[in-house]
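Here's the structure we're looking at; comments come further down.
The complex appears here without one of its protein chains, the remainder shown in place.
To keep things simple, chains are lettered A, B and C as they appear, and every chain counts its residues starting from 1.
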Amino acid sequence: MEFDVAAATRIVAQVRPSLTGHQVEDETFEVRLDGSPQASVEILDAEYGGRLDVVDSATGQLSIHYRATVAVIDDPQPLVPRHGSPALERLELARPSRYCPSDHVGGIAAAEFGAIDGAGAQAAAIASWIHDRIGYVAGSTDVHDSAEHTLLTGQGVCRDFAHLGILLCRALDIPARFAAVFAPGLDPMDFHAVFEAWHDDGWWVYDATRLAPRQSLVRIATGRDAADTSFATVIGGRATLTEMSVMATVDGELPTDDHASLVALG
Amino acid sequence: MEFDVAAATRIVAQVRPSLTGHQVEDETFEVRLDGSPQASVEILDAEYGGRLDVVDSATGQLSIHYRATVAVIDDPQPLVPRHGSPALERLELARPSRYCPSDHVGGIAAAEFGAIDGAGAQAAAIASWIHDRIGYVAGSTDVHDSAEHTLLTGQGVCRDFAHLGILLCRALDIPARFAAVFAPGLDPMDFHAVFEAWHDDGWWVYDATRLAPRQSLVRIATGRDAADTSFATVIGGRATLTEMSVMATVDGELPTDDHASLVALG
Amino acid sequence: MEFDVAAATRIVAQVRPSLTGHQVEDETFEVRLDGSPQASVEILDAEYGGRLDVVDSATGQLSIHYRATVAVIDDPQPLVPRHGSPALERLELARPSRYCPSDHVGGIAAAEFGAIDGAGAQAAAIASWIHDRIGYVAGSTDVHDSAEHTLLTGQGVCRDFAHLGILLCRALDIPARFAAVFAPGLDPMDFHAVFEAWHDDGWWVYDATRLAPRQSLVRIATGRDAADTSFATVIGGRATLTEMSVMATVDGELPTDDHASLVALG
Partner (left out) sequence: MEFDVAAATRIVAQVRPSLTGHQVEDETFEVRLDGSPQASVEILDAEYGGRLDVVDSATGQLSIHYRATVAVIDDPQPLVPRHGSPALERLELARPSRYCPSDHVGGIAAAEFGAIDGAGAQAAAIASWIHDRIGYVAGSTDVHDSAEHTLLTGQGVCRDFAHLGILLCRALDIPARFAAVFAPGLDPMDFHAVFEAWHDDGWWVYDATRLAPRQSLVRIATGRDAADTSFATVIGGRATLTEMSVMATVDGELPTDDHASLVALG
């Protein structure tokens, strides 16, 4: 990521793989201002094993470069529950949030999915419905658009697909959360986003875009919606993201995803 | 209608039957301020045979009382086209409006109704879909809520049912308009609203609420949506509507409406 | 304008100068499909002297090219009132519309401008306030965004500046309308938009962007908001605008606009 920093600012980066479900074997996080190395001020531990890098930058051209090798753990341990209480976490993740105002879509959620029996079948039906109905159109939404916008216009990108899944699940009282991930196989390559729904005693990952296999996703950040997982937040000052590139690959073959079976995200 | 006028104000009433499709046999429009008769300042001819009463009121208790006997014409003449050009009128009534932002719902309209062949079949399917999905819940919406709100929450009143019909028709390029009407047989009695869609060389009336027979509706005002047909608009000053009652009956039997055949509104 | 027409479609173009306030001395409107000249199906007279070209196109590359020379009339006659009744027109243009939901912003309009005496002073204050507060940022809004979006985010383009002026005027019961115009001197050159407010017995033009002199604007289309003035509407079929260029110049010197005096748009 390259920033044009016009007034001294704080940038919070959220790009490291979470410490859950995979082993980070080696990683480098480099910050340069006008070409000179800078020390990252602070690493904060976020929920669900996420990590935030808090970078205070003077004016100039700021570049942040991160690279890591990650070993996926075959039998992923469940994420440490938010705040230590799984029951509370599920209550919280059934509430409406910035991009997923589920209190407002009870009618359409019930009309489309209310007759389906069981939260697992409902969540799977929601993911298929989104895949069939919503067009993946780059540039069709902006950072202010909620999942309602995508539901109505029929267009969005991965973030919107995930938000729409969360919106509809929560409207049916199914806890759901947003995961920002690295997605080997994604084309064009970029950060990716999926949603996870709680049913059958677990958190299951759904990717209504079907653009990358779920088995090789690497979790970065987890939250109520994209408001919690922004890869870069500018606080105070003035900074403009001028360039960004993302690359994620697997050693060996990409797994095959049938999008029918349940997959838990590492 | 009774108003508490706290600062001198202009009130524009839109309650008289339009001069199209029926014969107004006798009518009285009485305005009283603190019990004393006042002259109505001006009657304006509105589009589609509508009539507006512009009342300038000093402070006090303002009461407006209107009564009329209307003979429905058996073979209604088509409404005089807006601005004299039916082609222009249809273009205009296919555009988005305050409560019917049809530019924003192209995705869901196409997904639900795009495969249906022909504007008439689409409009009829829209009216049935609204009737089946949306709950008529008094108090569920307010004067700021658009048809998107009703689509998402699954609730509304007659005005919202009509707005939703217009929203979905226009999203499919079907011209549609809003009609405020008297509706004998409505229970509880109140002003009523329906929508009209253009297809098969005519304007056909749809009432997704199915609460009153369409044959005995009496048109008051017609427009893009309820922004054009408010029964009372307060301009400047300060006035609060404190009471309102509406009564509409037919001589003889109420007609029966099968809601399947096409009905043109008089 | 160049379109990629993927399925036979109707395109309604609204690019000719209106027949009010200026003399169109010569004009050509050329339509070509895959390079071959096509006849324009129909010219419709719109409100306020506007003109619509209805083009039915088969699949292929459609190009529309329009060129005209216009003589501005020194002493412009008032626009023919909409529907023949100026009083009704003003009522209609005080109502909320798609991009100007004035019923919803009564609080902020009253707080900012309610203490100013007189509609003319209020309209002028609104135009200055918009100019001072809102940033002109290309790409900051899309075709679905209303004036509320611009009020809150503080960004927009000419269309949004005009919508915001209309929104705030109407919230104060000042009739206001949207005008799409050619604007010699605009940089970068494009279609431009301004708003007109009714006060002091006339319609006065305000351009909160202050990007081009008001005296040499040439009116194209006039309406409640941009929903009425789209330079190209695609009806049915499938067509994508792939290229557009606009050029407007004056013979001689551009006039100077102090943005303080009242200017009526020709």
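As a convention for this text, contacts are C-beta pairs under 8 Å (C-beta built on N, C-alpha and C of every residue); 3 or more make two chains touch, one makes a residue touch a chain.
The structure presented is a predicted model; accordingly, all values stated were derived computationally and were not measured.
K.L.:
Among A:A8, A:A94, A:A125 or A:M189, single out the residue that touches the unshown chain.
P.N.:
Reading the full complex, the residue touching the unseen chain is A:A94.
K.L.:
For the chain that's not shown, point to the residue among C:S40, C:S63 or C:Q155 touching it.
P.N.:
C:Q155
K.L.:
Given the contact definition stated above, which residue among A:Q23, A:T69, A:S85 or A:T249 touches the chain not shown here?
P.N.:
A:S85
K.L.:
For the chain that's not shown, point to the residue among C:A6, C:A87, C:A110 or C:A138 touching it.
P.N.:
C:A110
K.L.:
Taking the full complex into account, what residues of chain A touch the chain not shown?
P.N.:
Considering the whole complex, chain A reaches the absent chain at 12, 42, 44-47, 52, 54, 82-83, 85, 87-88, 91-92, 94-98, 101, 103-104, 143-144, 173, 227-228, 233, 235-236.
K.L.:
Need a quick check: the contact residues on chain C for the chain that isn't drawn.
P.N.:
Residues of chain C in touch with the missing chain: 104-108, 110-111, 133-135, 148-155.
Note that in this section only the chains that are shown with their structure count from here on.
K.L.:
Select, from all pairs of chains, the pair with the highest number of C-beta pairs in contact.
P.N.:
Looking across every pairing, the one with the most contacts is B-C.
K.L.:
Which chain's mean C-alpha position is nearest the mean C-alpha position of the whole protein set?
P.N.:
Here the chain at the core of the arrangement is C.
K.L.:
So which chain is farthest from chain A, going by the mean of the CA atoms in each chain?
P.N.:
B
K.L.:
Taking each chain's centre as the mean position of its Cα atoms, how many Å separate chain B from chain C?
P.N.:
Inter-chain centre distance comes to 29 Å.
K.L.:
For chain B, jot down the residues that touch at least 2 other chains.
P.N.:
Each of 104 in chain B touches at least two other chains.
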